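One protein chain omitted, others in place.
A, B and C label the chains in the order they appear, each numbered from 1.
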Amino acid sequence: MAVLNLVQAINQGLQQALAEDDRVLVFGEDVAANGGVFRVTEGLHEQFGETRVFDTPLAESGIVGLAIGLSAYGLRPVAEIQFLGFAYSAIEQIYTHAARIRTRSRGRFSCPLVIRTPYGGGVKAPELHEESSEAFFCHMPGIKVVVPSTPSNAKGLLLAAIQDPDPVIYLEPTRLYRLIKEEVAEEPYLTPLGKARIAQAGDQLTIIAWGSMLERSLRAARNYPAEVIDLLTLSPFDRETILASVQKTGRLLIVQEAPKTGGFGAELAATVAEEGIMSLRAPIMRVTGYDVIPPLPLLADYNLPSEERIVNGIEELLRY
Amino acid sequence: MAVLNLVQAINQGLQQALAEDDRVLVFGEDVAANGGVFRVTEGLHEQFGETRVFDTPLAESGIVGLAIGLSAYGLRPVAEIQFLGFAYSAIEQIYTHAARIRTRSRGRFSCPLVIRTPYGGGVKAPELHEESSEAFFCHMPGIKVVVPSTPSNAKGLLLAAIQDPDPVIYLEPTRLYRLIKEEVAEEPYLTPLGKARIAQAGDQLTIIAWGSMLERSLRAARNYPAEVIDLLTLSPFDRETILASVQKTGRLLIVQEAPKTGGFGAELAATVAEEGIMSLRAPIMRVTGYDVIPPLPLLADYNLPSEERIVNGIEELLRY
Amino acid sequence: MPRETIAQFQIERLEILTPQGEVDAELLPALSDSQFLKLYELLQLTRIADGRALSLQREGRLGTFPSSLGQEASQVGSAFALTAKDWVFPSFRELGVFLSLEYPLSQYYRYWAGDERGMLCPAEMNIFPINIAVGTHLLHAAGVAMGAQYRADPVVAVPYLGDGGTSKGDFHEALNIAGLYRLPLVAICQNNQWAISVSRKSQTATETLAQKVVAFGIKGIQVDGNDVLAVYQATREALDRARNGGGATFIECDTYRMADHTTADDARRYRDSTELESWRDRDPLLRMRRFLEQRGLWDEAEQAALEQTQQQQVDQAVSEAEAMPAPTAEEMFRYTCHELSSRQQEQLKECSDGSP
Partner (left out) sequence: MPRETIAQFQIERLEILTPQGEVDAELLPALSDSQFLKLYELLQLTRIADGRALSLQREGRLGTFPSSLGQEASQVGSAFALTAKDWVFPSFRELGVFLSLEYPLSQYYRYWAGDERGMLCPAEMNIFPINIAVGTHLLHAAGVAMGAQYRADPVVAVPYLGDGGTSKGDFHEALNIAGLYRLPLVAICQNNQWAISVSRKSQTATETLAQKVVAFGIKGIQVDGNDVLAVYQATREALDRARNGGGATFIECDTYRMADHTTADDARRYRDSTELESWRDRDPLLRMRRFLEQRGLWDEAEQAALEQTQQQQVDQAVSEAEAMPAPTAEEMFRYTCHELSSRQQEQLKECSDGSP
């Protein structure tokens, strides 16, 4: 088994999907000769040629709309949006169409497409390159949202997303692209959507995180009796795993990189406040980005939840 | 004082804003000669002429982008999006620009604009005409979200939104347009943003609702000792009023018309689970639209929270 | 040579049939007499089915309905040129297209009665569901066209839009993509001069809509949209070009919305009756009927017989539509994704237990 980072694992997943299934097409801005601005699609254009892996014009609504048509026709488009911050102009295509064509046509047409996009902060990039607006997509019935956190689940989730009969937004935590390396099985495999993973077992506190915050939460939690849940799929999310953990630990800390108000952590907190409140012995706590516009690099560290803030949260909850 | 419905109250507010301040411009699709598809802008084009009240091309991103430029220039645009379901293509302009220009320019430029749009279900309209996606906008730092619930607060909140120095999304509950009439003071007045209203006092249960669900919650709650909070401003929301009420009642029911998962009710629940959990004697409950695409008229009544569902929720909570 | 002309463009207009039903024999599309008759029948059927929808709506048996009155030639002429394999992407005012492609009228009515099942397209045709978000569906056509190109499938993707739809950003993104990849796509724009209350002149400053596609390097043409033969001919040529690798075409059908925007609208609020009257002479049915009469293919008696048959056909569709059992709550959930989440399962249970 080769030791791969996240970029390489996703690249391998794409390569295998393209090789296995001629319905798979990979496209977006700069994904062909350039291999993607993060090199996630490196080598694919050379290997599979212009009809399978191609550049598009600079038009995000266009990229997603094209994927919708391709998928309805029977292909398996994997479209890249260069950064999540540029997906906002594609929200109409995503929510009005990709999410609804199955419903609207009562099942005659559907949209088995994947939209890959780098997301999240901590990489000292220009404005709009560090967004974490996953919550928008988690409030869209008909859309699935997946966030890998390690090279091996990145590959398995990607392949599962490509095979999934529904539209999947696959958010790649930019900060992790080259941060974590691990052994990744060479052959293709599927990591099922909709299932969370216990990244660290514990019995005094439940921490839920995803993407880049999972890595940070694990660091923060390493000396505490905390169960760390790696959500992996945000929509539909794995309620059962969360409720079972909270029932055991009685304490819940949610770590979210996005601005606090209206973030996806709110849904997790609300769900536990509805369905698991009787097992809580402390308030639910969210450690999140602040309610501000994601700042440029010189202020970015103030905003992204730090290990210290997570530790403070853990300590505070354990005092109950 | 004249007895007005919601349409007339908003119309009066617009009329007075236009008359008082020559910086105010009203535009959108069909707002001029046609007076808006719901007649909210009726008579304004005749009274104020083509330069103040005008039709735009069919281009929602364009309408919002135009409002951004006009507001940065120093005017007070009040743009209409014909239905909330058509605002999705304007989300990039709203979140990437309207929300950020103050931040991006460190205060040199700002966007005192209002985007009015009919929203919500229960009017037997075609697809995309009954959306209630307010949660998207509540997760955008830099954007304010206001939802009137009666003719008199509709007028006061509109005038306050127009005077506000920041971008405001003003969501008009379509179902209420002609449902409720009440006396509305003739002269212009302001209903402050950011403040909730106690629509019914009570001490055993807190119900939070907004827009069209407020009306329904009040019906459902009329024979119960429930405090009904009319949120009015969703972003920034009035935490203090909510926490004070829950502290008193110990029970919380949130009524939301949007799909459950990731809706704004989740933020309210999460906030109370963080900051008011110690006073709760029952789980928090959300009565919401289901996690489905808003259906066409023949199925619509299944989805929109009914009085019966709200009553069931009240009864269930009161059993704790 | 400081100022040099480096590119030049022309926009043409095609007309075949005069309002009097006359035609230069050389221009006549290569259609048989029975095809000419079929075209007329479809125009007539569209008008009857449309009129019925308006009465059903007044009786509360349909919801808001957008009439095709006056636009029948644009709809029928273009759809008649398609093959059963082509993919069609309607906007919301294409009754004549649905009928020409033999989509079940009962389903069409059912949709406008507020039932999604009306858009469950039969397997033997590829008609995308009605698109409400104006201008956004051209991208889906581009995607299907690209899929067909990838599979060397001789299919053309045919989106319908209105004059208003040309102002949306997605119109631009879609047709730029169609131009770039030389996609087999033919966009049919029914310029009916109005987008609800916004006139064509208040929509854009251009002299024509056809010229808009100079921006994409594709072919644009204007046709007399009330001339079913001209619309047919332009569409036919564009489809052939698309199938032969010649790329996309945009056809502006110059026509007129003779009715209110929808049954929820009152056009008298914003438009002049003289404008409306001026278009009556150019009625697309009358023109085709005169043509058939002049060729000896049609007379009063045949007209009366056709109307009667079609009325019955429409009655039948109404009965079928109204005989459909009500949709169930389960159907509201079933199509969200290919399977229900655990939360949706609970919701469905709650919903089925409760009212209505």
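We take it that contacts are C-beta pairs under 8 Å (C-beta built on N, C-alpha and C of every residue); 3 or more make two chains touch, one makes a residue touch a chain.
Because the structure is a prediction, the values reported are computed rather than measured.
Colleague: List the displayed chains that the omitted chain touches in the full complex.
Modeller: A, B, C
Colleague: Which residue from A:V3, A:L58, A:A185 or A:A201 sits in contact with the chain not drawn here?
Modeller: A:L58
Colleague: Of the residues C:S106, C:Q222, C:T235 or C:T249, I need the one that contacts the missing chain.
Modeller: Going through C:S106, C:Q222, C:T235 or C:T249 one by one, C:Q222 is the residue touching the chain not shown.
Colleague: By the contact criterion defined above, which parts of chain B meet the unshown chain? Give residue numbers in ascending order.
Modeller: Residues 25, 51, 56-57, 59, 61-62, 64-75, 77, 89, 92-93, 96-97, 101-110, 141-142, 144, 165-166, 194, 236, 239-240 of chain B touch the chain absent from view.
Colleague: In the full complex, which bits of chain C touch the chain not displayed? Write them out.
Modeller: Touching the chain left out of view, chain C contributes residues 1-16, 24, 27, 167-173, 176, 179-180, 182, 202-208, 210-218, 222, 230, 247.
Colleague: On chain A, what residues meet the omitted chain?
Modeller: 29-30, 32-35, 37, 55-62, 85-86, 88-89, 124-129, 260-261, 290-293, 295-303, 306, 308-309, 312
Here, only the chains that are shown with their structure count from here on.
Colleague: Report the topology of the inter-chain touch graph, choosing from line, ring, star, complete and other.
Modeller: Its topology is that of a complete graph.
Colleague: Need the most distant chain from chain A, centre defined as the mean of C-alpha atoms.
Modeller: C
Colleague: Could you put a whole-Å number on the gap between the CA centroids of chain A and chain B?
Modeller: Once rounded, the distance between the two centres reads 30 Å.
Colleague: In whole angstrom, how far does the Cα centroid of chain B sit from the Cα centroid of chain C?
Modeller: 36
Colleague: I'd like to verify one number: the distance from the centre of chain A to the centre of chain C, where each centre is the average of its C-alpha atoms, in whole angstrom.
Modeller: Spacing between the chain centres: roughly 40 Å.
Colleague: Which residues does chain A have that touch at least 2 chains other than itself?
Modeller: 61, 89, 92, 96, 103-104, 141-142, 236
Colleague: Can you list every residue of chain C that touches 2 or more other chains, as numbers and ranges?
Modeller: 116, 133, 136, 169-170, 331, 335-336, 341, 343-344
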